[in-house]
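Omission of a single protein chain aside, the complex is shown with its protein chains in their original locations.
Right, chain A next:
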Amino acid sequence: MNSLVKTSKISILRNKSVIPFLTAVRSHWNKDFKPGPYPITEEQRIAAAKKYGIPIEEYEPYPDNGSGSGDYPKFRPESGESRDPFYPWDNPELKRNFGETLHSDFDMYTEDRYDINRKLRYPLWVMWLQFLGVIGGFAFLHWWTYQFRMFLAATPRQYPTDGKVHYTFEKP
C-alpha cells in the first residue's frame, strides 16, 4: 500500500512539471517570434506591413544580406531614456505601448543602456578643446619647466665598485 501511494505522488509531480512545457507549446513559442521570409512581391510587402502594423509607405525591410532579419521592418530607433516620462505608457517600465512594434535592436535602447537620441550639452569640438586645453596645458608646463627641475645639491651615491677611490673630508 505504501509503495502505491509513493507511485501516485510521483505521477502527480510529473504531471505538474509538464505544465510549463505544454503552455509554451500551446501558446507562443520562440518560433512564433521569428520574422517571416524576406518579402519579394508587392503582396508579400503589403502582408508584412500589415503584420507589423506599419503603413505600407513607411514599411522597409532590412536588406536581404544574410543577417536573417527577414521581413522585419527597419525604422529609426528611439531610446527609452529619451521618451516622455509623463506620457501614460501601457508599460511604464519599458515606456512602451501594447502591441507597439519593437526595434530590431530594442534590447540595446532600453533605459539602462545606450541613448541613441541623446543631445550633447556642449558641441563635440568644444569638449575636445576643453580636453586638449587641460591635458595639453599640463603637458606644456611639464615640458617647459623640465629645464628648471629642482634637485638636492649632492653628488651621486658612492659605491666601492665605481672603480675610483672615494675620500672623506678628514685628515688621514
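Just so we're on the same page, a contact is a pair of C-beta atoms (placed from the backbone, for glycine too) under 8 Å apart; a residue touches a chain by one contact, two chains touch by 3 or more; residues count from 1.
Everything that follows uses one rule, which is that contacts and distances are computed from a predicted model.
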UniProt protein name of the chain not shown, from "Small ribosomal subunit protein uS2m", "Vacuolar protein sorting-associated protein 45", "NADH dehydrogenase [ubiquinone] 1 beta subcomplex subunit 7" or "DNA-directed RNA polymerase II subunit RPB3-A": "NADH dehydrogenase [ubiquinone] 1 beta subcomplex subunit 7"
Residue of A:Y122, A:W143 or A:Y167 touching the missing chain in the full complex: A:Y167
Absent-chain contact - pick from A:F33, A:Y87, A:W125 or A:F151: A:F151
Residues of chain A in contact with the chain not shown: 147-162, 164-172
